[in-house]
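The other protein chains are all here in position, but one chain of the complex has been omitted.
Coming up: subunit A.
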Amino acid sequence: MMRFLLLFSRQGKLRLQKWFTPIPEREKKKIVRDMTTMVLARKPRSCNFLHWKDLKIVYKRYASLYFCCGLDAEENELIALEMLHRYVELLDKYFGNVCELDIIFNFEKAYFILDEFLLGGEIQETSKQVVSRAIEASDMLQEVRCCPVGTDLRSVFPSS
């Protein structure tokens, strides 16, 4: 399973942090510091995999953002790269030509998309369409000002 997923800029500013195991706050800060230091220090054409404590770290740079995840030692690093790529595609589809600013100003949306893609550190849904439709439907639900108790919204928003 994935232990954590971090997004940070080239200056080391954190843009998103998702933790899949319970870790004390101080330790989270330390991990973030370690990751940013390690990844930002990498030379441009090095391989995308690192070893840190007993975890495999997979990172990839997309424009000005680094996507960095920590995996258990038995995980497949190559497929993890694909996972990061899929997440970027989902963000791209949602925001239309996504850039770092989109994620800064809409960080909560980035989290919502991630929560439709991964759950408990594992991939939840492999279809891009299904994820996008779920997010769209949830967004529409937000438009409804109040849901009186008992409203069956399945009639309004059919499940996919």
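Keep in mind that, in the parts below, contacts are C-beta pairs under 8 Å (C-beta built on N, C-alpha and C of every residue); 3 or more make two chains touch, one makes a residue touch a chain; residues count from 1.
Here is the rule we go by: contacts and distances are computed from a predicted model.
> Which listed name, "AP-1 complex subunit gamma", "Hemoglobin subunit alpha-like", "Centromere protein O" or "Galactosylgalactosylxylosylprotein 3-beta-glucuronosyltransferase", is the one UniProt assigns to the chain that has been left out?
In UniProt, the chain that is not shown appears as "AP-1 complex subunit gamma".
> What residue numbers in subunit A mark contact with the hidden partner chain?
Within subunit A, the residues that touch the unshown chain are 14-17, 19-20, 22-24, 29, 45-51, 74, 76-79, 81-83, 86, 104-105, 107-108, 111-112, 115, 119-120, 122-130, 134, 137-138, 141-142, 144-154, 157, 159-160.
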